[in-house]
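Please see the structure below; I have some questions.
Missing here is one protein chain; the remaining ones are kept as they sit in the complex.
For reference, chains read A and B in written order, and residue numbers begin at 1 within each chain.
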Amino acid sequence: MRNRFITPPRLVFTITLAAIALHAFAVGHYVAISDIPGALWQPDPASFGQIYVYFSIVPRFLVALLAGGALAFTGVIFQQLLKNPLAEPSTLGILSGAQLAITLLSLSAAAVTAGEREIAGLVGGLVAVTLVAGLGKASNFAPMTLLLCGMVISFSAGSASVILALFHHEYLRGVFIWGSGSLIQNDYSNATALALRMIVLIPLLLLFFRPLSVIGLDESRARSLGLSPGGLRAVVLFIATVLSAVVVARVGVIAFVGLAATNLARIVGARTLRQRLLWGGLLGAGLLLLADSLVLAGAPVVGEVPTGTATAIIGAIVMLVLIKHVPHSIDQLNSNALNQRENSLAGCFLLPGSLAIAAVIALFSLTESFIAGGVETSVLFAGRWPRVLTSASAGAMLAIAGSLTQTITRNPIASPEGLGISAGAGLGIIAAFFAGGMASPILPLAGGITGAVAAFAIILLVAKGKSYAPGPVLLSGIAISALATAIISLIVASGDPRASYILAWTMGPTFRATTFVASIAAALVLIGLAISPLLRRPLEVLALGDSTARSLGLNPARSRLVLLLFIAVLTGAATVIVGPLSFVGMMAPHIARAAGARGQILTLLTASAVGATLMISADWLGRAADFPYEIPAGVIAAFIGGPYFLWVIRSRGRQSPRF
Amino acid sequence: MSDARYPNRDYRLTRRQFTAGLASVFLPAVATASTETRRLAVLDWGWAESLLALDYKPFAVAEAPLYGDRVVTPALSTDTIDLGLRSWPNVELLRALKPELIVSQAGYGISAERLGAIAPTLALPLYGPARQPLLAAEHALKEIARRIGREERATDYLELSYSRLDAIAHNAKDYDGRALLIIKFTDDRLIDIYGAGGLFDDVLKRIGIANAWDGKTNNWGFATAGLEAIARYPEARLVIIEPGPPGLFLQSALWNALPAVRNGRVSMIPPTWVFGAFPSAMRFAEVLRQSLGIA
Partner (left out) sequence: MVQISEDSRTRTISRIPLFELERASFSVGTRVLLDPLTISLPARRIIGLIGHNGSGKSTLIKLLARQNPLSGGKICFDGKDLHEWGSRPFARKVAYLPQQAPDTAGMLVSELVALGRYPWHGALGRFGLEDKTRVEEAMRLTDVARYRARFIDTLSGGERQRVWLAMLVAQNPDCLLLDEPTSALDIAHQIDILTLVCRLVDERGLGAIVVLHDVNMAARFCDEILALHCGKLIARGGPEDIVAPDQLQAIYETRMGVMRHPDSGLPLAYPRS
């Protein structure tokens, strides 16, 4: 896609010009035009306007340029290193890891200096990137694996941050403001710190320029050229992560700038590594400046919007658009053979066995009285059965959706949460609250399902051109999820007293289930279970690939569409109950298969029993762990699911090099 | 078992306390004139403090340990049972405790219908379309008093409070008459500014001091903005709710360039619960009076 008219220099110039114009407009509120030069050079101490321009707006301008440039620069490096056009600090989970670390730091100490924040952010970012790179290496850096890992880490770290916010949101409001990526400055300290670090780190990275160009080739070729790819990767990853973490610690979570800038640069003609580093970096600086100038100019009208939220929203849209231009190589999702046991004897006992386990755990949860001793069992039961039934239903729904997702994406670790439908449901729930208040429980239910359907429609729009192939669908999921995360940060940062109530709703408060909700959930599961066996043949045929499916007379696109719709409804309903982050949809089918289930339908049914068990357990844990404070079940499931997912990727990667 | 959340308290719902609370269910109902033994579960701090103002001890309050840090006075006794989050208390615990009355804030947290299934519920609004939380707090106080049979107490309390407010209003005439900007720092860059629709604003109206902030406020009566918002009201006096900005910030050029700071028109007041009810309003009036140097 080469458009001769739009070249990188012209693009950078236009964007920067627009940004400067908006800045001038914003500055005009504080200082008369004629005074601007004076304000920029030597502000009159008596005029607050001039002081403000000098001490707040100018540093903010500089910080936007520096941070945007650094994020884009590291984005190019990550993309080159990991051979993945969508790699950047946010998609690799570095930003979430840094945020979690800084959140934990803020909890343990009253006042935190910027330097301490940097160190914490660095630690968090390094942990995240080590996990992602380590797991990616095991599967030979398959692009989708990296993105999935990054997404899982973002989810897990994000859910940890959110759960901290649930109970400490008054302490953590400051952290969430930072987490939303506000670029407001009070002095030049951040600008100077950033500049100093960039002066050191960027030339350091450029030292590796030549080896980096070579690493675009595969491992064996690189080695035959005399390079040690493993060591090189480690060093460069480390330095690039340091730079990203430093930016994040000073400025907050600014997602997608790297992604947008680097891909935009590529689209308008920057091809070689050198061109991408140069123009990508400049575009990044310009784009962040533009985003910030929009926020600045809009503040008197719209109020304070953190720039990070703006970039997340714009970036998510950009990413959804970019999916159409992602090269096909990213679509290579080779799933390797699953661990199959030769004897299917286990299969006979598997389904009844898993159902029995589910029943036992349900009974336990319904009647246990460790904490609330001395209350009659029947009273306990009466109070608890809605939440237990709801949890079980949601778990089963997610498990069904997960089995189907894994089949149609032909990826054994795909998850319906990755489809972005659950994130869309979360957004719908939030929207419902701001629209209707806490009036009735029907509202969030309706909002959630609407949100899920809307996200589904977006996926349709974006992935239609690629006949709903797995790659684009997962990518749009990442984009929508990032959007949801940004908005949640915004809510907590706003200090709205409803924040914790709303936050909990998006996390899956099974404890809020009423008998009405429980009945609906159970009905949906039963319908889902009844429909599933009818899907067996299309699923089996689809599993053989598009060509074979077409040859057998099945229209792959249409079949996937119908299946996606089914998945969307189930996921949407389940999300309203257990929130978007539970990973049960990934875990349950995987556990079922690991236990020996074979064949589409047996796996699906076993998985629903497993999923129900997981959610019932999570619900119980949420109740018992911090009595009387309730931890939403979805979050607990995510705590288990995230590491489990990562462990699965690791062990799969070890088994076979191809992923 | 101490908890980082509640640095001032060493608290946890122990089995002992729980069973003690539970046991009281089975205590024979003491038929006395004083209704001290009525078991009240309170889900909102504003109503908890209202009860305390009526000399009545609620036996269970949501997020009881945190109350001491945020609301401070009137003080809650240490053996108050913790009901869980204010936005969603533990329903099972509520059910087990079998309270005689549940007091909640209408439109927040668990709906009144659901609570009604557990025990008789009094859901009182604080933030309604009228946007007058002080008035709502007054109505609520009266209603609570009626329910627990302390109407006289309430009447006395309100009379006292209003005459106190009038006294402050009278003395405030000696105050230099500047409008106030009441702010709280969320971090060193963003501030909450309290305006129309909030408790503090109602108090200001009552004591006749102007609130400088005329911008939009949200449902709870505050707005969040950067420092430049303060600069729009150069003549106003700044009232900062502790803790203020970090020391480093107080020395910065930006802070000192603010007209209010330059001319020394800054006052600090100790933490006051802005989302509270009548007692919080009175506390605010007192600390404000003190810090402004009004008699």
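Just so it is clear, a residue touches a chain if its C-beta (ideal position, glycine included) is under 8 Å from a C-beta of that chain, and two chains touch if they have at least 3 such contacts.
These figures come from a predicted structure and were not determined experimentally.
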Contact list for the unshown chain, restricted to visible chains:
A
The one of A:H29, A:R410 or A:R650 in touch with the missing chain is A:R410
Given that one chain is not shown, which residue among A:P9, A:G230, A:P352 or A:G545 touches it?
A:G545
For subunit A, the residues touching the chain missing from this view
334-338, 340, 342, 410, 534-535, 537-538, 540-541, 543-545, 547-548, 550-555, 598-599
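Here, only the chains that are shown with their structure count from here on.
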Take the average of all CA coordinates in subunit A, do the same for subunit B, and state the distance between these two points in whole angstrom.
37
Residues of subunit B touching subunit A in their complex?
4-5, 13, 15, 18-19, 22, 70, 82-85, 87-93, 95-96, 107-111, 114, 186-190, 192, 216, 218, 220, 222-228, 231, 234, 246, 249, 252-255, 257-259, 275
Spell out the part of subunit A that touches subunit B in their complex, as residue ranges.
30, 45, 48-49, 51-52, 55-56, 107-108, 111, 166-168, 170, 173-174, 177-178, 182, 184-187, 299, 303-304, 371-375, 379-380, 383-384, 437-441, 494-498, 500-501, 504, 509, 511-512, 514, 623, 627-630
